[in-house]
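Shown here: the complex without one of its protein chains, the others still in place.
And then subunit A:
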């Protein structure tokens, strides 16, 4: 069975997004990957516990603000305004960053961005870089691209470190190792962290201390750091990273060279806009009133922080997404992961099933738009939702995720048997006569319904309803 593009769709996104996620090529379809996750009892328990906890905490953090609805609306409007005038604000940002002594690089896609970063590292003569947790560099597969050029990247966020040492992939935007519990983390540290003490326990404080000692050596020796960005301010050229552990602050201040890779949609027009986003992001993300570390820098300053700053502006399909009047809402995303934590599908399928560094509801609308909707996983992602709407309800920038899922479903390639079934159903429902004929057939077949075993995807776990002897319409027509 081959996936054919829907002949009736108004556009086919296959390849149009133009972006690439090189380390996620050849991923299986969502239902296939999810089947394994659903059967993994340890994963299910970890996910249910972690998402359940953070979900309640987020609700409390949001409920204590009387003006949450207004903040959310302001965040939405600021993002929409910025995206509408993205060209203007990007040029402004480049001018300000350059004036402050930084260098701006433009990357069309993942390959260009990786090549730029690798070249910049090579020009310093260094073979090692420390990294601040960054979704953009996960998206482009920077660590793998650097490794091919003989450069080692060290993740310094605790959870990213766990994922990296475990030769694993992140499964959550905020808590990349959410699929691991502390016993599994202890085992990874013992196996892969040379400095880990022999008597390492699975006490969270002991594990954090081991990671701290391991990372301290990297912070003090690294000459080059790579970061992402949560926000960039067009009017000043200021770039911001918000984080909880202080590892980001170390990376952003100690090395000589700082390279920041930032998606072009991370822009905000003015510093004042932070008033909104520094409230909605931590409350939605970690359920904190304020995140512990907010680092902001503008270009370079002699004797203070890195002496060289490079800002790589990443497109990787974003310009194409911004041209779609429905799909472009996805570019408002501030990567808070509130939608993951409330998603009933994510809680059962886990992050890896989404075949992308962007899991959960936001991943289901972002990945097929960035990569195009051609591959098995991308064609299945818009359907990886029951459309329950819990994601839209919590989204701090009001992305109507169910709306975009439905939009992308229309553009997804469909398999021939399904197309046939849907066309037959549409034909039967087109006129009341045909529907009545269908109902009479169902009534005649009702004595077989109890023994029906098709389709298996329904009857494996659920009984089928038995059709009634008489439809409502027939009852009405026959004078009730």
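Note that in this section a contact is a pair of C-beta atoms (placed from the backbone, for glycine too) under 8 Å apart; a residue touches a chain by one contact, two chains touch by 3 or more; residues count from 1.
FYI, contacts and distances are computed from a predicted model.
*Asks:* For the chain that is missing from this picture, which UniProt protein name fits: "(Fe-S)-binding protein", "ABC transporter permease", "Sensor histidine kinase inhibitor, KipI family" or "Alkaline shock response membrane anchor protein AmaP"?
*Replies:* "(Fe-S)-binding protein"
*Asks:* Check the options A:210, A:370, A:390 or A:404 and report the residue that touches the missing chain.
*Replies:* Residue touching the chain left out of view: A:390.
*Asks:* Under the stated touch rule, tell me which residues of subunit A contact the chain that is not displayed.
*Replies:* Where subunit A meets the chain not shown: residues 6, 8, 30-31, 34-35, 38-39, 44, 344-345, 348-349, 382-390, 392-393, 406, 409-412, 414, 418, 422-423, 425-426, 429-432, 435, 438-439, 442, 455, 457-458, 460-465, 467-468, 470-473, 475-477, 480.
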